[in-house]
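A single protein chain has been omitted; all remaining protein chains appear in their positions.
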Amino acid sequence: RAADELLETLAQKGVISMEDYEKLKAQRKTAPTVITDDGFRIATGDGGWSVQVGALQQLDLAAYKDDKIDLADGTEMRRSRLSAAGTFLKDWQYRVEYEFATSSAALTDAYVTYNAYKPVLVTLGQFKPPFGMEALSQDKSATFMERALPFYLVSPVVVRAPGAMLSSSGTNWSAAGGIFGEPIGNAQSGDEGYGAAARMSFAPLFTGSRIVHLGLSGQWRDPTQDNSSNTTGQKFDTVRFRAKPESNILAQRFVDTGELTDVKRYTFAGVEFAAQVDALSLQSEYQQVSVKRGAPANLDFDTWYAQLAYTLTGEARPYRVDRGVFEGIKPAKNFARGAGWGAFEVAARISELDLTDGPVNGGRERNATAAVSWYLNPFLRVSANYVKVLDVKGGAFDGEEPSVWQMRLQIAI
Amino acid sequence: RAADELLETLAQKGVISMEDYEKLKAQRKTAPTVITDDGFRIATGDGGWSVQVGALQQLDLAAYKDDKIDLADGTEMRRSRLSAAGTFLKDWQYRVEYEFATSSAALTDAYVTYNAYKPVLVTLGQFKPPFGMEALSQDKSATFMERALPFYLVSPVVVRAPGAMLSSSGTNWSAAGGIFGEPIGNAQSGDEGYGAAARMSFAPLFTGSRIVHLGLSGQWRDPTQDNSSNTTGQKFDTVRFRAKPESNILAQRFVDTGELTDVKRYTFAGVEFAAQVDALSLQSEYQQVSVKRGAPANLDFDTWYAQLAYTLTGEARPYRVDRGVFEGIKPAKNFARGAGWGAFEVAARISELDLTDGPVNGGRERNATAAVSWYLNPFLRVSANYVKVLDVKGGAFDGEEPSVWQMRLQIAI
Partner (left out) sequence: RAADELLETLAQKGVISMEDYEKLKAQRKTAPTVITDDGFRIATGDGGWSVQVGALQQLDLAAYKDDKIDLADGTEMRRSRLSAAGTFLKDWQYRVEYEFATSSAALTDAYVTYNAYKPVLVTLGQFKPPFGMEALSQDKSATFMERALPFYLVSPVVVRAPGAMLSSSGTNWSAAGGIFGEPIGNAQSGDEGYGAAARMSFAPLFTGSRIVHLGLSGQWRDPTQDNSSNTTGQKFDTVRFRAKPESNILAQRFVDTGELTDVKRYTFAGVEFAAQVDALSLQSEYQQVSVKRGAPANLDFDTWYAQLAYTLTGEARPYRVDRGVFEGIKPAKNFARGAGWGAFEVAARISELDLTDGPVNGGRERNATAAVSWYLNPFLRVSANYVKVLDVKGGAFDGEEPSVWQMRLQIAI
C-alpha cells in the first residue's frame, strides 16, 4: 500500500525516527478504511474488525387478472430489513438482521461464524439450514421476484432456525451439515421440534463462467409436540404445507395440505442441476417430503422447477463455489448519466407443487413465469414478472387459473 | 485541503515519487472522514459514499385539565425511530427509517433519490407525498409539539405512501409531483387505493432571513375498495377523517367523521403563506378536502391554522428553498458549561378543523396553543406547550373544552 511506502520513505530519508515509523505503522492497523464493494463497510486497516449497517427494501406492486375468485391488487413491502454485520477479533464474523415487513418485527439472522480453521467453518445461532440451492440464495439475488414453488414446501416449516453447523468447501465443491431447533417465534405449547439438515454441491465443470453444478440435500425433522390448533379435545403433533402462487400480495394459498395430524417425523430430500455458459444459465431442482404418521396414512409430496435466464448485457451470474449458489448479477456498467445503462436480464420458469396424496387433497399447482430485471447497479434493481397459473387440480381452489403482473423496486445497500 | 497540499509538497520536494503521490491521492478518495453538521456521518473523502445511523426520540408528558370527560395523564414515546441514510455511487441517496413508538414496529421512510440530473430529482420508494408545508417539515423540526389541526386531515389517510416523484427547485421556488399507492401496512381486502399529489412553493422575497413564502398543494385519491369495517352485509369504499386535540397521549379524538361510505374519490387542496423577519416568523395554511360519493351527498371539510414564532436568542428559522419548508432552529451558541445557553423560542397558534358537513356531524374544533422551546444544541430540545381547546361544536364531544399542559424531551441525533 502506498501509505506504507510513504512511511518507509520518510523513515529511510530520516524525516521520521524508526520509533515513530513503528508507531505510525501500528496505528495504521487500527485506522479505519471504507470498502464499498458490496455496500458501505468500515474496517480497520488490518481487516481484523469491520462493521456494515445494511438495508434491504423490496417494494412490490401486483395486479391480478382474476379467474373465478376475486384477488386484491395492491402494493406491499415484501421485505423491509435492517442488518448489522461484521468481523471481530479477526477470526469471527457475525450477522444480525431484522425483518419489519411482517406485522411484528422478526429476527431473521443472528449468528457467528468462526473461520480460523478454514476451509472448515463453524456457525452458531439462527440461520438457514443447508437445504436447496434457491432456498439458500440471498433474498436479494433470486432471479424471479418470488422463488419457485419448491421453496414453499420447506420455507413455512424451517426457513431459518437456531442451530449449529459445520461447513467446508474446495475448488469445486461445498458441503454443510447441522442440527437445528424450532424456528424462533413459532408458537409452542409442547416440547419444541428439532431436526438435522445437510447439503453437498459439486461442480464437475467450473471454468470461469462455464459451470455445471450438481447438488444434493436432505433434511429430517421431528415436529413440535401438541401443536395442533384444536382448542378442545386431543392435541396432535402437526405440520402443514401450503403455497401462494409465486406472488405474495394476494391472501389466498391455492394449494394447502391443511394441518396434517399425528405426525411422527418428516424428511425432505432434494436434487439440484444447474449449468451456465456465460450470460445463459439453466437452473432446476426437484424436492420431495415424506411425512411419517402414527395412525393415519404416511404421505409423500413432491415439487420441482426449471428456469432459464439470459443476461442481455452479457454478465454471467456469479457462482459462489464455497456455498454452491448463484449470487445476483453485478452490472458491467452501472446506470449513470452519460455512462451506461446497467444490466438487463430475461428469464422463464416452469414450476409444480403437488400437495395431494392419499387422503390429503391439498391440490397440485403448475405455474409458468416470465421475468425481466433491470439491475441499475449492484444496489438497485427493478423487476417485472408475469406469472400464469397454468392449472390448479384438486384442493379448495380446483381449476383456478388467474395470472399476475407484478413489479418490484429493490434497494439493497 | 491541507492533506492534499501536504502530499503535493512531499512530491515537489521529492520526498515521495510521483507514482506514490498519485496512489496516495487516490487512497484519500476512499479514506473515511466524519462530518458532524447534522449528526455523525461517515463519508469517503470524495463524498461518493456516506452513511449515517440516526435516532429520533420524543419522550412526552401530558397533564389534562378535564372539562366534562376524564382524560388520562401520562407519559409516552411520541416517536422512537431508528434510521440509516447515506449516499452511494455518488449520484444516489437513500434513507430507511423505522418507527418503534407504535404497538408494532413500522416502516416510515424507505426511498432512493437520483440526483445526477440536478436540479431535477427522481425519488422512488415510500416517502411523504408533496402536500402542505407543515406536513412536509421534518418531524423533529415542527415549532409546536404537535402539528396544527390541518395536518390531521391529511395524515390519517396518506402521511407516507409508496410512490414515484419528480421534484425540482430554483433560487426562490420549488416544485414536486408524484403518484402514490396505498400506505404500506394499511389493511386491505379489496384492490388498494392510489392517488397523485403535487406542490409548488414560491418566495417572492428571499434575502437572508427576510422571507415571504407562498405555497399551493393539491392531492387526489381513489380509496381502497371494499375497505369498510362492516363484517356482515355490503362492503363500501370508505375514508375517515379525525383528529386528537393537538395532544397525543389522551385516547379521545374530539372531531371524527366516522367512516364515510360509498366514496368514489376525494381531493385535497391547500394554500400556504409564511413570512419571516429575522427571529420573528408567521406561518399559516388553509386546506380543504372534497369527498365525492355515489348515492350519499358529497362532502366538503376545511381547516386552517396561523402561528407566530419568535426566537428570544435571535436565531432565524432556516428556510430550505429547495423544498419550500422551514427547518428546526440551530442555536447560535450551544448549551455548554461556561459557554452558552442554547436558543429559546416562544410561539402562539390558533387552528380550526371543521368535520361537519351535510349529513355528517363530525364536529368543529378550535384550539389555541402557546409554546416555549429550549434548543440546547442542534440535537437536544425541550418543549413545553399549553393547548386550550376553545370550542368543540357538534360531534360526540360537543362542548368539550379541556386544556393540556404537555412537555417533550427530544433527542434527534
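In this document, chain identifiers A and B correspond to the written order of the chains, with residue numbering beginning at 1 in each.
In the analysis below, a residue touches a chain if its C-beta (ideal position, glycine included) is under 8 Å from a C-beta of that chain, and two chains touch if they have at least 3 such contacts.
The structure presented is a predicted model; accordingly, all values stated were derived computationally and were not measured.
Within the full complex, the residue among A:15, A:159 or A:214 touching the omitted chain is A:15. Within the complete assembly, A:105 is the residue of A:105, A:212 or A:308 that touches the hidden chain. By the touch definition given at the top, subunit A reaches the unshown chain through residues 10, 15-16, 20, 23-24, 27, 30-32, 42, 44, 48-51, 53, 82, 84, 86, 88-89, 91-92, 94, 96, 98, 104-107, 110-112, 116-117, 124-126, 162, 181-182, 184-185, 188-192, 224-225.
Seen from subunit B, the chain kept out of the figure touches residues 1-3, 5-6, 9-10, 13, 15, 32-34, 36, 39-40, 42, 53, 55, 57, 59, 61, 70, 72-77, 80, 82, 100-101, 103-105, 334, 336-337, 377, 379-380, 409, 411, 413.
The criterion applied here is as follows: only the chains that are shown with their structure count from here on.
The rotation relating subunit A to subunit B, fitted on Cα atoms, amounts to 120°, rounded to the nearest 5. Centre-to-centre spacing of subunit A and subunit B amounts to 36 Å, using the average Cα coordinate of each chain.
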